[in-house]
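Missing here is one protein chain; the remaining ones are kept as they sit in the complex.
Chains here go by letter, A and B, matching the order in which they are written, and residues are numbered from 1 within each.
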Amino acid sequence: MILVIAIGLATGCVYAVVAVGYSTIYRTTAVVNFAQGSYVMIGGFGTYWFYGVAHWPYPLAILAGIAVAALTGFVLWIAVVLPLWRRRAPSYIVLLETIVFGVIVSTAALLVLGPMPQTLPPWIPGFALAFGDSRVDGQYVVVAAATILLLGSCSAVLRFTALGRAMRACAASRETSALLGIASERIGAIAFTATATAALGGLGGALITPAQFTSSDAGLAYGVFGFVAAVLGGFGSLGGALIGGLLLGLIDAAVGRYLSSNYQTVISFGILLALLAFRPQGIVGEQWEES
Amino acid sequence: MTGPDLVLAKITKRFGGLIAVSDLSLAVSPGSIHGLIGPNGAGKSTTIGLISGFIRPDAGSVAFGERDLTRLAPFAIAGLGVARTFQQAAPLAGLTVYENVLVGMHMRYRSGLGAVLLQMPGVARESRAIAGSAGELLDAFGLAPLAQTDAKLLTFGQLRFLEIARTIASTPKILLLDEPAAGLNQAERDRLAALIRGFRDRGIGVLLVDHDVPFVFDLCDRMTVMNFGSVIAAGDPDQVRRDPIVRDAYLGAEAEGEAAT
Partner (left out) sequence: MSEPIRRKLERAGLVAILAVVVAVAIGGSRLAVYNFTIIALQAMVVISLNLLLGLAGQVSFAQTTFMAVGGYGSAVLTLRLGLNPWLALFISAFMSLAVALVVGRPLLRLRGHYLAMATFALALGTYSFVGAATPLTNGSIGISGVPPLALGSLSLDSPLSFYVLSWIACGLTMLVYAVIANSYIGRAMRAVATGQDVAAALGVNVTAYKGLAFAIAAVIASLAGSLYVEFTSFVGPDLYDIGMVVNVFLMLFIGGRGSNVGPILGAALLTMAPQYLAGLEQFQNLVFFVFLLVLILVWPAGIFGPVRN
């Protein structure tokens, strides 16, 4: 039971990070980026490559993995979303392209790293907590702590720095931007957002992989769960992303433990469908405008 | 002429904390023009939305003869003969002017899906008849030369007349005009006024909502004035024009209007 909660909260944190990515990108650009989950996979798998294959020191490998994720986010923005946006392509085309991009990323990962799931060493070796009879892998705690730290600093950046103000300005004039095209100074802030959320996702991947495994098709799973989490909490809301992520993580862990892991995805989709059909605003309930 | 009235009884609508329309009652009789004026934000466009089913009232009722329109969907209300235009004249983009008018005549088509799929002869006959009527309507509105043009390429004025043509195509008994004169030049306004008088003469009941106060005064048989969602005056246009409450409400708005023109 304790284990279920630990797993649930930890994976929930990763879902939350992905969900924050979805919501942030949506708020600033009105784009739903279905490749969001891929960054988690890149973070985990990439770190594995730098550490396990290229034999870099572990901390450096983690940074490299995150850097690759960030770069991927940047490339997606510059090479795919921006041109489509400039050409006023309809939103579902942009959506489709992000999906295709995600497929490309996982196919490439499969080619480079092979089909075997891989794992990583824990961040704090030997760290484990004991709760009565159960022993909880310390990595879960690391994940939770790191996520809280991260999201807290993100929130601070948004609220207190000039960059944060620029991002919030983008969010506010998102609709006008979508209609009239964006001013060039905004592009910088948006590109930064895309890269930063990718980096965050990558970090999430590097964090969770020691506790579980990762493989080339993990991107889709995280993308889906992260999306459900975002909608559950309230799409476009950062607080909602956290709530949704943690809640979904717990639900998933419970389903995996007490029912069967086969049904995790099905139930997540069921939740998503029900949400979108009956309560699209999610828990926090911010009404996000449709494009 | 004969036919039932469109009757609004004590319509109220709140958006969050804001009262958009409060306790509004009015009636539109067939063969007459009922003007609805008021300063910006008085609730005029909301009223049209409430009548036509796009907005649900919080209290009150809308009735057309014996039918209660209050909870009906917009298409059903249009089906009962109460049609509306939109403030932002929206073309059905991607369809030609001719096709736009044909959509206006949508309710005349009686063939079912099965008949269409099997291409039964009645379907083609019906199409031809309706196409003929559409051609006539385009001629009457002077839109025939533009028939094959994509509607999104029209000028603002042309669009406005297309919208009215399309709405008339649905053979309404009651016509709700939402700021039809906005953005039109004087010649277009005169054409519009003549059209509206023509509708009245053919027995249609018109609810005319507009900012252009002289325009409305010139045309209407009865008038209602709103401010902040409530009715502040109603009745004969001349009486309303002399009502001090109305002048008060408009003092600021008129000055703005004069400065603008």
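Convention: a residue touches a chain if its C-beta (ideal position, glycine included) is under 8 Å from a C-beta of that chain, and two chains touch if they have at least 3 such contacts.
No experiment lies behind these values; they were computed from the predicted model shown.
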Exercise for the section: Would you mind spotting which of A:Met1, A:Leu129 or A:Leu273 touches the chain that isn't drawn? Expected result: A:Leu273
Practice task
May I ask which residue of A:Met1, A:Val53 or A:Ile104 touches the chain that does not appear here?
Solution key: A:Ile104
Practice task
In the full complex, which bits of chain B touch the chain not displayed? Write them out.
Solution key: 52-54, 73-76, 78-79, 83-86, 90-95, 99, 102-104, 106-107, 109, 111, 113, 116-117, 119, 123, 127, 130, 150, 152, 166-167, 169-170
Completion exercise
Contacts from chain A to the absent chain lie at residues 32, 34, 80, 83-84, 87, 89-93, 95-97, 99-101, 103-104, 107-108, 111, 220, 224, 227-228, 231, 260, 262-263, 265-266, 269-270, 272-273, 276-278, 280, 290-291
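The rule is simple: only the chains that are shown with their structure count from here on.
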Completion exercise
Taking each chain's centre as the mean of its CA atoms, chain A sits from chain B at a distance in Å of 49
